[in-house]
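Omission of a single protein chain aside, the complex is shown with its protein chains in their original locations.
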Amino acid sequence: MSLFDKIFPPKVITLPNGKQIKKPRSRAPLAAVILLAMTAISVEVTGFDMGVLVQRINQFFVILGDMIPPDWSYMPQIWQPLFDTIKMSLLGSFIGSILVVPFAMLASTNIIHSRVVVAAMRLLLSIIRTLPTLVSALIATYIFGLGTLAGTTAIAIFTFAYIGKILYEEIETVDMGPFEAMEAMGATKVRAFISSIVPQVLPSYLSNCLFCFEGNVRYASILGYVGAGGLGLILNEKIGWREYASVGMILLALFVTVFIIETISRAARKRLV
Amino acid sequence: MNKRIEAAYEQRPRRWVFELVVALVVVALLIWSGSAVETAGTTQNGAKIAWNILAGIFHPDTDLLFNLTKQGVPYLLLETICIAFLGTVVGAIISIPLAFLSAANLTPKPVAFIGRIIIMAIRTVPAFVYGLMFIRVTGPGAFAGLLTMSLCSVGMVSKMYIEAIEDLDVRVLESLDAEGCTTWQKIRYGILPQLMPNFASTAIYRFDINLRDATVLGLVGAGGIGAPLIFAMNAYRWEEAGAILAGLIVLVLIVEWISTKIRVKLARG
Partner (left out) sequence: MIQFKNVDKRYPNGYEALKNINLTIDQGEFVAIIGLSGAGKSTLIRTINRMHDITKGELTVDGTDVMSLHGKSLRKFRRKIGMIFQSFNLITRTTVIKNVLTAFVPDLPWWRATFGIFNKEEKMKALEALDKMGILDKAFVRADQLSGGQQQRVALARTLAQNPQIILADEPVASLDPVTAKQVMDDFQRINREMNITVLINIHHVELALQYATRVIGIRAGEIVYDGPADQVDQSVLDAIYQGKQEEAV
């Protein structure tokens, strides 16, 4: 019996033939009250105003209108940062997803039996995951200087945290039989892991890495804003100069790139799973 | 017999060619991407800077952390929650018609395809570009932030809604049909009860992400905890940044814990 049922005890219904049944109170009213309260508070705090939105929404399309048609002559200058963005996300995703493997192993209850180690690893992964990518990118620019190295680092950290959680959940659901058999034959934990767990986890791991990479390409375009290289750098610059036709071109290039990468990656993921 | 074995051997999957090609392509791509790692004037004492940052972050400014005025961390966090919450609600509402239009089992192929392209386009534009566009509408502040959040949510949320719609169990509709229900009643009692838990779960999940991504809004002055955080970092006031980060991380972890509980409940009943 949950706390909710203790506070709002179930209603007893009696049928004409004397049989009784307990009807648990619906959670819907409570959920509705909480949602309404949160909405009311949010509207108050953020100053949400439908009137302003309706009246001035056309302003939203002013910049959008300036982006169309995009400035095609700007394209030659986009290639370099575009490739930088792809390179950053590719390398960052690769480094992050490789580095996380031992940590994910340490965070799986079926591999490591020490609860302390598992809990510590999971806390570490959670904290890194909650660290905004923007913050890690900023810190990286302070340490490594402006440029793509900082962006690559930020993406690697994000990938590390994202893949880490998925990977240890994945490892925990595998069939442990082969692992035990390997250990019984005298293999070390690492070797048993490689030959019994890896084949089970590998396809979905690779698929998740590809998925993460897809997202990273998109995310990498923001990082330039804090000086971490790639498309964001010129995007920031062009917005600053109000050259919206160039901004439109950058976004179009990004869109096409993301579309191509997603198509390839989706096809690859279909083969994997 | 021998022939058959030979034939089977001949037809063995020759995957190694394919695998070798894939491996070569991957290695080539990695080498190519390695060429991009450049940095403009690495400061020699990177390690020292890193140490300063860590030292600052682990000695958060407790005055700021427990300051209850509008500049304090608690109020900034509240504002961030509000932006993320309302942004999620608005985004989830916008996603519903988009998802129905783009579900391949409901609409004709070309319409669904166009819907998907629109969703992808919405997803591609970086958050700060939206932020700048909305600031023109509402002026700087939390209002612009929540509109930005809502548009950023649309991409992922509608994608997951589409999946839920495409997974609908249509056999229920048959039994409602046999009971004599009208089309509207079939939607109300056959489709909505299937979609509601799914949609709610997706929205809660997105709320988590929005809370985490809300810092981006600070870049363009669209409210929330991002701006003070970035100012503090740009000014090397690491104790301040530490206080804000500590608050944010604790908040996100708590919200994540609660939302996971609710989502498990929605999925299993």
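Assorted remarks:
When the chains are written out, they are named A and B in that same order, and each has its own residue count from 1.
Here, a contact is a pair of C-beta atoms (placed from the backbone, for glycine too) under 8 Å apart; a residue touches a chain by one contact, two chains touch by 3 or more.
Since the model is a prediction, treat every value here as computed from it, not as a measurement.
The missing chain, though absent from the view, touches A, B when the full complex is examined. Touching the missing chain, out of A:Lys23, A:His113 or A:Lys270, is residue A:Lys23. Screening B:Asn52, B:Thr107 or B:Gln194 for touch with the missing chain picks out B:Gln194.
When you scan B:Ser35, B:Thr182 or B:Thr260 for touch with the missing chain, the hit is B:Thr182. One chain of the complex is left out; on chain B, the residues touching it are 169, 171-172, 174-182, 184-185, 188-190, 193-194, 196-197, 269.
Chain A meets the missing chain through residues 13, 15-17, 19, 21-24.
Criterion: only the chains that are shown with their structure count from here on.
Interface residues of chain A, counted against chain B in their complex, comprise 38-39, 41-43, 45-49, 52-53, 56-57, 59-60, 62-64, 83-84, 86-88, 90-91, 94, 126-127, 129-132, 134-135, 138-139, 142-150, 152, 218, 221-222, 225-226, 229, 232, 235, 239, 247, 251, 254-255, 258-259, 262. Taken in their complex, chain B has these residues touching chain A: 29-30, 32-43, 46-47, 49-50, 53, 78-79, 81-83, 85-86, 89, 120-121, 123-129, 132-134, 136-138, 141-143, 145-147, 212-213, 215-216, 219, 223, 226, 229-230, 233-234, 241, 245, 248-249, 252-253, 256.
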